[in-house]
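Missing here is one protein chain; the remaining ones are kept as they sit in the complex.
The block that comes next holds chain A.
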């Protein structure tokens, strides 16, 4: 079927539109969005299977030939990301049923989440740089709505900051695309890559590469440009925070991965060293933030920033091992961040506070929550059989091969900091002296825990099944290492 790779975009889009008609019927909305997200997952799994069997899939929208129309391209990397995104959205939806509250549900919460899914899946799938911008905007506009939905004071204040930063970065994105278009005269990503290879990346293109790094860095939260992230992500309620933390920054990272391996790989001495330095700084500043706070939300938010640094460092080495590690770590990080946010969401619901010093002894009444959280923590830090291990291992091996000992050492050191920052939550919040909590019934907490445990379970399987999944990841990294595979699949000479 020609249109297979559009289904993960089209199904949520249709769902969002249908949900607009029935905004007052909360239960119907829940049912429809859960079923359609399941369908999205099914479609993306079929997509992975097809790509594994037949290679990269592409479709020329409107039947216009490749460089002239919009092309959607699904290689293994995009298909894996699309699948992960859909799974996380499903779990967050299930969690939202009991966590988000009827007020928000009646005001277009479910349609907006579906639009967010459209934006993220679209951004992962598109093969056209301007279309990438459009999907970025679809995603960002949905996130604007989600960040202010409910209208509490903090949400409105942080919403303004968030919108301001993103409007500016979107304007920069348009400017960057305009520069690129004026140099190469095309918008199709495969064609851009061909044209850049023809002129062998003169200085102007290297400047455009840096401009793209600034744009995607603002979206993805790298070192000097992450300033908006801790505040803005702190404001919305946990299910929305989980969606943001797991998906939004990763789209920025994916875009950097794509542009830096497909377009600007000729003059790596300059661009990729900048990327490496910024990635290292991102890790360091993320660690400082994660260790400094006693607020559970803030700790996990700074852990997002650390992971951004680790993944981008893998990209910057342009080493096959490290690139594969980056893909592994990217998927792992999406799953585990969503899981951690949902789990601390359960803790916050039970205790009614985000302050670690006011929590304690949850293990006594909620043992299942405590042990799930511990597994998630070990998984985040990269303890061997669990999911964070193999990605970091490959990144470190890649950087040793590239003789970047400082970077590799810092990544290993950062794992310690990550472990310390989250084990702090475990020791103070879940261990420690029990306190009286009367905020929530046990059944309610158990429901929330069960949905978030789904993701932890997935992370565990991801870690244990790393060897079985290896061919898929090698296939994903292959395209990053050799852009010609991508170009041939799209431009089919």
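Convention: a residue touches a chain if its C-beta (ideal position, glycine included) is under 8 Å from a C-beta of that chain, and two chains touch if they have at least 3 such contacts; residues count from 1.
Note that contacts and distances are computed from a predicted model.
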The chain dropped from view, which UniProt name applies: "Quinol:cytochrome c oxidoreductase membrane protein", "Electron transfer flavoprotein subunit alpha", "Na(+)/H(+) antiporter subunit B" or "Protocatechuate 3,4-dioxygenase"?
"Na(+)/H(+) antiporter subunit B"
Can you work out which residue in A:3, A:52 or A:273 touches the chain that's missing from view?
A:3
Extract the touching residues of chain A with respect to the undisplayed chain.
1-3, 6, 10, 13-14, 17-18, 20-21, 23, 59-63
